[in-house]
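Structure provided below as structure tokens; questions to follow.
One protein chain omitted, others in place.
Think of it as A, B and C in the order they're written, each chain with its own count starting at 1.
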Amino acid sequence: MSEMTLNAAVGQALREEMQRDSTVMMFGEGVALSRADLLTEFGADRIRNTPLSEAIIAGTAVGAAASGLRPVIDMLYAPFLTYAMDAIVNSAGKLRYISGGQFAFPLVVLAQTGAGWGVGAQHTHNIEAWFAHSPGLKVVMPSNAADAKGLMKAAIRDNNPVIMLLDMSLGYNPGEVSDDPDYVVPLGRAHVARAGRHVTLVSYAKTTLTCLQAAEALGQEDIDVEVIDLRSIKPLDIGTVLQSVRKTGHLVVVHEAGPLCGVGAEVLAQVNEQAFSQLKSAPARITSPDVPTPSSYALEQAFLPQVAHVVAAVQKQLGRQTVATASVAM
Amino acid sequence: MSEMTLNAAVGQALREEMQRDSTVMMFGEGVALSRADLLTEFGADRIRNTPLSEAIIAGTAVGAAASGLRPVIDMLYAPFLTYAMDAIVNSAGKLRYISGGQFAFPLVVLAQTGAGWGVGAQHTHNIEAWFAHSPGLKVVMPSNAADAKGLMKAAIRDNNPVIMLLDMSLGYNPGEVSDDPDYVVPLGRAHVARAGRHVTLVSYAKTTLTCLQAAEALGQEDIDVEVIDLRSIKPLDIGTVLQSVRKTGHLVVVHEAGPLCGVGAEVLAQVNEQAFSQLKSAPARITSPDVPTPSSYALEQAFLPQVAHVVAAVQKQLGRQTVATASVAM
Amino acid sequence: MKSSAAEAVQLLEKMMLIRAYEEHLASLQASGHFPMTCSPQGQEASAVGVVSALDADDTILTNHRSAGHLLARGADPGRVMAEVMGKATGYCKGKSGSLHISAKELGVVLTSTIVGGELSMVTGVALAKKMLAEAGVVVCFFGDGAACEGIFHESLNLASVWQLPILYVCENNQWQAFVRRKETMAVEYIAPWGNSYAMANQTVNGNDVLAVQAATRHAVAHIKATGTPYLLETWTYRQRGHYSGDNMAHISASEQAPWLVLDPIAQCRQQLTADGTLTPALLADIETRVAAEIARASEFAHASPYPAAAELLTDVYA
Partner (left out) sequence: MKSSAAEAVQLLEKMMLIRAYEEHLASLQASGHFPMTCSPQGQEASAVGVVSALDADDTILTNHRSAGHLLARGADPGRVMAEVMGKATGYCKGKSGSLHISAKELGVVLTSTIVGGELSMVTGVALAKKMLAEAGVVVCFFGDGAACEGIFHESLNLASVWQLPILYVCENNQWQAFVRRKETMAVEYIAPWGNSYAMANQTVNGNDVLAVQAATRHAVAHIKATGTPYLLETWTYRQRGHYSGDNMAHISASEQAPWLVLDPIAQCRQQLTADGTLTPALLADIETRVAAEIARASEFAHASPYPAAAELLTDVYA
């Protein structure tokens, strides 16, 4: 085990996989500088700058993946994916099916997301739900360095298109990371970040930390909280969630993405369909409001799901007295 | 009232609104032919063919809407919207907020969707949930000619970007349509398509008809089904749904879009959050499976939500004996 | 380099096979109950001229109007037709239908019906060829409409900057679905658009199969010699409507007439007859062979089964 930041863990995963498999390569706007170490080690053929052209970056990855390479593309910020939706959704997601299985698309789409840096709604938009809603894709969002490395490696090894969204604010968070070059975090497996008996919090990426803080606070009130970090949005490990909810009877899903048709809605729906009778209270969501991510510091902080809101939601479910909290964020 | 097809109703709405307001105009690939009657009546300035360039069609609509026009753009088929996501999501959806309210975007994006014509996943993809998940947009999907006209007119008059998705298979369905030039169906208001006491079916677009057929069949078993046609996906009229569920205690949401992070998930989540204690059984979803829309006839038919599945879901909720049904569609 | 006479007759036969295939489909469509297709009728010389100049290790990307490219490449018309009908014996197990037929075994890959889809993916296919040091070039067929999509600009620019072995073939058939090409661009020819990317380019008479073949050979030689891509525009005409449901009421006879005179098959037949290569007996032979092939294909396709219902859920993930 070594301690490193989440960003460094992603870099290490890329490096190990590029060493392991000569078909792994990476391209995007500025990767020759942002991955200068990989450029030095693997050369300009395998680490390529591109023109400012997101659509062809993604399309090129699709064509290359179907033809023997395993490309990783850096799309910078999630909102820029709006230029690349055809290649990702219509080509990578559908052409295996349409062609009757003739092609596979082992590619990884990297993009940053997550509020906290004041760059506004055109640099920060949590759109993981779009890709979850689209057939043929996989989606992962790590909350810590170890998972970032393990998921990155699993994504590169997977034979399907994987969208990996990295929360900017987590990039410099340090963590213990496995040195085993074959350490992978399998896609589609959630992690019980904290075991507990009274209530289930489900989250992923940055808000996993919000949940852990809320769990800490609730622990002071003798409320024993289980926190599940989904890690993969698609495939979604509903089994781990159900197991927990069957034990606790209470569910709160927390994420930074907007509420409507988000991952929280999906988790609530599946829990309803499969564990309705074990629910002891109304499941709840704590999300950002359905507004563009503001850039002004105070507004951006208010936009984020708050520990206090999570605490209040749990207290309400358990019939405890609720401490009054600001209510701008729904 | 006059009888006309859904397509004709949309055409009539366009015509009336273009007569009423000289800033209303329309452009897109081939509209000069597909709307030849409007071209004749309003001239080539207001009905414009475009090059094959979805991104600039949408971007032009955004720029024009902010500058005094009320454009309606025909994007043909919903999957082509993947080329236009930046303009719709990042510009139309966010620039009002980002600019502190300096601009408004009164525009309508028309696209066809809905399986049944054998054209496959790159012409048929139900992506209304993407737009519901994106701030600043509105989304409507009519199930009949009267609503198509009323929603089209409301969408044109609205000062915000409205995505109007039309199910191809409904286009030739006839219906009674109001002749009142000021007849509008307000955005964000659901319609109780059939009143009932025992169970609530919620749907929109083509599968509203599936629900009505299921209700008919269930009526034979003395199950009195209420069918709610959402009509607007965003804003979502959860009030009408809650009112019904509080009465019936049972909820099945039916739509053709894939399940994950879809409108059904959202409806289940909101009902959970707001009417959990009134639920008498596990709410359910009947959707297409999470696969690309197949083009082969038999597969495409199997892909669609089936009346039998809706009937079975209701029977299960009410504890009735369930008739065995094929289970490919989830 | 001119093709030999025997080779020219083979080109003619391929074009006639494509035409016969299209005419058969049109008759089935006219009688109802046959899926819609986008016919390449009138563009046979472009398909056959380009594809005949390729080697087995070259790769092809095409679009919604692909039947000519597939048949020119040696696809079984029975399996193409079966695919159009959504039958399990089609090249894509019936899961494509007519709009996005790929046949990897023939090197026809990643067909998309999103206009511009082929332009979006061809760079990756060529990048893999280059990095894996595989022989051959990658040919990308697209329409004049696709050339108006932003992805055209991005694709050609990247191909040029990365020096990818791509032959871009723009089949300029004067129509973009229900819009005239002239309505969509301020210039007449698309080939010079290559200049923005320092890409060699040429417009060729797309109704002259030998001219197209020669231009393709020239372009492929250029790509192999310089390692840089090439943009070839084939100037041609879509003789049928955008798709089989298009009644063409909006297209005047006076627009069509001159192009029908320039029909690629008629012209080729005339030439080969004039120079004595094509005798009536030889022509009759070809017609018989083509008719038999189409009859066999149609029988095969019609007799083929639809995919099993369980196929709905397969081929989503690898």
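Going forward, a residue touches a chain if its C-beta (ideal position, glycine included) is under 8 Å from a C-beta of that chain, and two chains touch if they have at least 3 such contacts.
Quantities reported herein were computed from a predicted structural model and do not represent experimental measurements.
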| item | value |
| --- | --- |
| Partner chains on view for the chain not depicted | A, B, C |
| Residue of A:104, A:302 or A:318 in touch with the missing chain, whole complex considered | A:302 |
| Touching the absent chain when the full complex is considered, from A:42, A:80 or A:131 | A:80 |
| Sole contact to the chain not displayed, among C:7, C:57, C:105 or C:183 | C:183 |
| Contact residue for the chain not shown (choose from C:5, C:56, C:135 or C:198) | C:198 |
| Sites on chain A contacted by the missing partner chain, in the whole complex | 29-30, 32-34, 49-56, 79-80, 82-83, 118-120, 122-123, 289-292, 294-299, 302-303, 326, 328-329 |
| Interface with the undisplayed chain - residues on chain B | 23, 25, 45-46, 48, 50-51, 53, 55-56, 58-69, 71, 86-87, 90-91, 95-106, 135-136, 159-160 |
| Positions on chain C where the hidden chain makes contact | 148-154, 157, 160-161, 183-187, 192-193, 195-199 |
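Note that only the chains that are shown with their structure count from here on.
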| item | value |
| --- | --- |
| Centroid-based (C-alpha) most distant chain relative to chain C | A |
| Chain with minimal offset from the mean of all protein Cα atoms | B |
| Separation of chain A from chain B, taking each centre as the mean of its C-alpha atoms, in whole Å | 29 |
| For chain A, residues that touch 2 or more chains besides their own | 55, 86, 90, 97-98, 135-136 |
| Numbers and ranges of chain C residues touching at least 2 other chains | 94-96, 100, 112, 114, 116-117, 150, 316 |
